[in-house]
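First the structure, then my questions, so here it is.
Apart from one protein chain that is not included, each protein chain of the complex appears where it belongs.
We call the chains A, B and C, going by the order they appear; numbering starts again at 1 in every chain.
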């Protein structure tokens, strides 16, 4: 299998490390709002490892999905069959998300800034965009109402920018208490999980800071992909590599064709 | 059967005349919001006679009920089994009632005034009532949102009063355009169907006026039961008595025990 | 996953403490008399009782002295007449005065929805021209920013405890209910604690075989209790009918405070639990309440591999 060439020597792809880092961050979590692709694989990996009681919630109206195959979209019929509850989107957004029952939401976007604000609307100006991106979907209200937000994004200089072209989804806005002061109920972004390193916002400014490097990644490689001088936590840790069990689950159970977990630029 | 003594000579009870009058008023109507008792029997009679496409809507969350027995309450399980749709009350009130899909609502109360305002809350003062009545239930929003309202009430002086002790449910408020001016969407009360006569509000004041006497009822008998000098329409008609078919349906199909259709004071 | 099965005694003792607000909900159906009786037996006091239609169960609970306050929208013995114990309390302060707060049906539903969805208010087309907003200042009017129209709003209601009766749940509390859906979903999501009482505890696979039928997820359920006939004399769609003879009987009993207390002695205080109450009812009476057969068809969800 050419897509798994990189696995043959026992190594792993950056995407696999990213999935594993996200899954580990979900330890003990009860409810996660999931997108397709990497977040979906990460959540299912967590369910089989560190978060056995994790319930998967999809904005399509599904609670407690147990997909029997890798979902092709957040509305895959395999998310419905065998789920605990399937309801209208009105009920899902009102009673689960807005009520505050979602512990962690996994989100991504085209651009992120130092305060964890996200752009998934446009590159260029809003009225005459150079690139028209998908838009919010549920991201804006998910980031506002979920208790905590984890971002999963490939670390790329064009994505980690000094200034967003558009703020689709609020993070910590201009930092410090500016999010709280607007009365946003959710606590905001906690982690940015990338293919090279892990970041959090555990400082008074609520500014993104490097907390953990993945094995073999240098500080310079990280800095090169970020459009501002990124802070570092006082103590940097190194992420431990995927365990054989984690890799087995990803490669055999969760993404046997390597659609999302093979290495790719984006 | 003692309850049907009055039927043995081919005559009919005032309650039966009232049911028949209400059913006839529903000619051609597509959707009716129904309470238990007389309104329920009247609507079912209409369904079998002048309104074959009439759909029965109950505030308990039922659309298109086809009860196989006389319902004991608006939440009778016989209203559910075999209905077209059974939903949450939230959906029923929002999407059917408030949307304006209810053509006619049949309501009653303890007191009514000349402008068709209704009291079903208290006799006496609100904070220290002499009689605590049931309260609004859905009546307030039903009267506001249904396209048209028919009242069904026994004609009694203690019920047809000059001044309500409390306005639970708005009719034409202080008359003329006062209802419209408040932006109430429904057209308001159209008919008051009693056991002695029929009234409407077809005048500029929107004041209750006698339009039809039931067979054998005198103007004096009507006036005696109304707490204000009631208006009369320019032309008074006499209601034709129940047909044998109407009586047959009531006595055999709809209320074979005469629970609601035997004569009683209230 | 947690096994949330409890006895009714345990569930009531743990969650329904003196002074809390409790909503035993279900619109003229699925009324959990078993829970109401257990609350009486445990001698709870100063409860705020919330229910759109207080029905016989709150009439009994108020007569037993558990309540300080009532929140409601329709105060009647459905299809029969008055709730005499509640009327004595509200008209004469007997046996004790009862505070109350009154809405229309849709107002109560809206309060539950706002509570269930963490909204500061729920807008609805009601109350215009009614005296209700003058006696209940929780009912307000606000202006639409689009057309400057005034619209009524009600505030959120988040009961301390909701008690919901249903046909079936699994042991984690994932609950399926069919028939009159009423406001059960809304009040369950609004409440801080949820007790689900069911006719049957089923395997998780039964729930997962029809996910559109799941009204309440185990996620928000604190205790799940199996109590067959737990809604008697109310009914459970497909399981038993309303015992209308008792609704008529209560109209007579409840007119007399002494007969009311005797009834409570005989049917609540002197029986150990709802199983004993059901035995006392006798199988003949329950058999008469059993409906005929009217099954839905199955639908195909499809296995997607």
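Definition applied: contacts are C-beta pairs under 8 Å (C-beta built on N, C-alpha and C of every residue); 3 or more make two chains touch, one makes a residue touch a chain.
As the structure is a prediction and not an experimental result, all values here were calculated from the model.
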| item | value |
| --- | --- |
| Chains in view touching the one left out | A, B, C |
| Absent-chain contact - pick from A:12, A:63, A:93 or A:201 | A:93 |
| Listed residues A:62, A:155, A:230 or A:254, member touching the removed chain | A:62 |
| Among A:168, A:194 or A:212, residue touching the chain not depicted | A:168 |
| Residues in subunit A touching the chain absent from view | 36-37, 59-62, 71-77, 80-82, 86-90, 93, 97-98, 117, 121, 126-127, 129-141, 144-145, 166-170, 173, 179, 182-185 |
| Interface residues of subunit B (partner: the chain not displayed) | 30-31, 53, 55, 62-64, 66, 68-69, 76-78, 80-87, 91, 94-95, 98-101, 145, 185 |
| Interface residues of subunit C (partner: the chain not displayed) | 118-121, 123-125, 140, 142, 144-147, 149, 151, 153, 155, 167, 178-179, 181, 206, 209-210, 212-213, 237-239, 241, 291-305 |
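In this section, only the chains that are shown with their structure count from here on.
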| item | value |
| --- | --- |
| Third chains touching both subunit C and subunit A | none |
| Chain whose average C-alpha position is farthest from subunit C's own | A |
| Euclidean distance of C-alpha centroids - subunit A vs subunit B, Å | 58 |
| Between subunit B and subunit C, centroid-to-centroid distance (C-alpha), Å | 29 |
| Residues of subunit B engaged with two or more neighbouring chains | none |
| Where subunit C touches two or more other chains at once, by residue number | 113, 185-186 |
